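One chain of protein is taken out of this complex; the other chains stay put.
Up next, chain A:
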Amino acid sequence: PSPPDGGWGWVVVFGAFVSIGFAYAFPKGLAIFFKEIQDFFGTSYSEIAWVSSIMLATTYGAGPISSILVNRYGSRPVVMFGGLLCGIGMVSAAFCTSILQLYICVGFITGFGLALNLQPSVIIIGKYFLKRRPVANGLAMAGSPVMLCTLAPLNQFLFDNFGWRGSFLILGAILLNCCVAGALFRPIGAATTSVKTQATKEGKATLKEEVSKDAMEISSPMNIHTETKTEEEGERDCCEKINQYLDFSLFKHRGFLIYLIGNVLMFLGFFAPIVFLAPYAKHIGIDEYSAAFLLSILAIVDMIARPTTGIIANSKWVRPRIQYFFSFSIAFNGTCHLLCPLASGYTGLVVYSVFFGLAFGMVCAMLFETLMDLVGAARFTSAVGLVTIAECCTILLGPPIGGTLIDTFGDYKYMFIKCGAVMVLAGTFLFIMNYYNYRMLAKEKERKAKEEDPKSVRTENEGRNDWNKETAEDGPELEPLREEQEGLKKEVNGT
């Protein structure tokens, strides 16, 4: 069955909006409390900053665990459990008596809960949307800036009225709303209704064989396993068992590897400019409130840029070449950073913030969409887990390296140059490698078309050849579309 591309899907997008928003914005919003907590426990600023880092590291590092759980249980229970975990983490943080306990409660527990929110939300969009997926992704990712703009003043208000302990308590309750978002993630696809199980299984089998590009040998044992699970459980190979939960065969997937390397490189320079924008503004003499306003400008432009990018990426000109669009936005982002040191005065920085917000939104909107495009919806679950744990390292390294550059040279411009150079490099790498990938995919498609089963009905063959001629220029994205239609046809014939 093909994804509905609408209907309840938009409700799911809203749920994902909330969930993703919390996952990305919450760690940033906590910064408001740090000064007070630092005074309270008598620690240095870097010890407090570890709370944020541990939270971020856990959110990204627990990606594979999240993927495994989603593979096993589906998105909904995982998100609801994640929301519950976040709530418990923050509520227990309200009663902490040492900084170490804060690391555990806020850093690990809440971070893990947010990880269980982030991945499933992204995954379920891939299950509900295909034709309009870029739009859905763009809208859902817009949750991050919107939540940040909401959380920042809210946190300040809570802090002024309740102190940090009361605020953590109330934030724990607010995080329980992630459970509400999770409740909206109605399961779709396999194993929902009992009536059509047989047909769905066959449909799934054909779908999997055609969507997964070079893991055919893995898919077939999986199909056998789903039908004869109880008998063969003891005899299953250890690797295959792991592969069922987390698809490590993705490391042989060309598109996945390209994405992984490009993104890991990109994240080295992705977050550092945001972290240092306000300090840089203060450094060149701008007052605190105007510096904070720069970040607000960034967030607002980001908010608008994400759904807009989703719509653009969905258009029929861009969608087949969405990887190029993604590489372009990364390179554009890098160019902004490279030009930032030329900005003088407040106006220059405002212009920089606008362009940075635009570029940042463009990249984020397509971050998961391009991965889905490369590996397909079925393997996306595992792919996203593996990608986030790899990105985890560079995300954590980015700001400290930037900070070291600033401290060593006493000048912010080297940090901007480093970030800009890294991102332009990543963008160029992705552009070239995806060009290569597109060409290889086109060649594989031609090969497959020639090797087509001669026993197939003539009409079907002619139909496919017509499709091949019409859609010769399409990227791998529309392949699942076409092949799902074929799968549907076979299913209908099979009943």
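Keep in mind that, in the parts below, a contact is a pair of C-beta atoms (placed from the backbone, for glycine too) under 8 Å apart; a residue touches a chain by one contact, two chains touch by 3 or more; residues count from 1.
FYI, contacts and distances are computed from a predicted model.
Trainee: Consult the UniProt record of the chain that does not appear here and report its protein name from "Proteasome subunit beta", "Pyruvate dehydrogenase E1 component subunit alpha", "Guanine nucleotide-binding protein subunit gamma 3-like isoform X2" or "EMB protein".
Mentor: Going by UniProt, the chain not displayed is called "EMB protein".
Trainee: For the chain left out of this view, which of A:Leu69, A:Leu85, A:Leu118 or A:Leu184 touches it?
Mentor: Checking the options A:Leu69, A:Leu85, A:Leu118 or A:Leu184, the one contacting the hidden chain is A:Leu184.
Trainee: Among the options A:Ala49, A:Ile99 or A:Leu176, which residue touches the chain absent from this view?
Mentor: The one listed residue touching the chain not shown is A:Leu176.
Trainee: Looking at A:Trp10, A:Phe108 or A:Phe162, which makes contact with the chain not pictured?
Mentor: Missing-chain contact among the listed residues: A:Phe162.
Trainee: In terms of residues, what is the contact footprint of the unshown chain on chain A?
Mentor: 39-40, 42, 80, 159-163, 165-167, 169-170, 172-174, 176-177, 179-180, 183-184, 186, 490, 493-495
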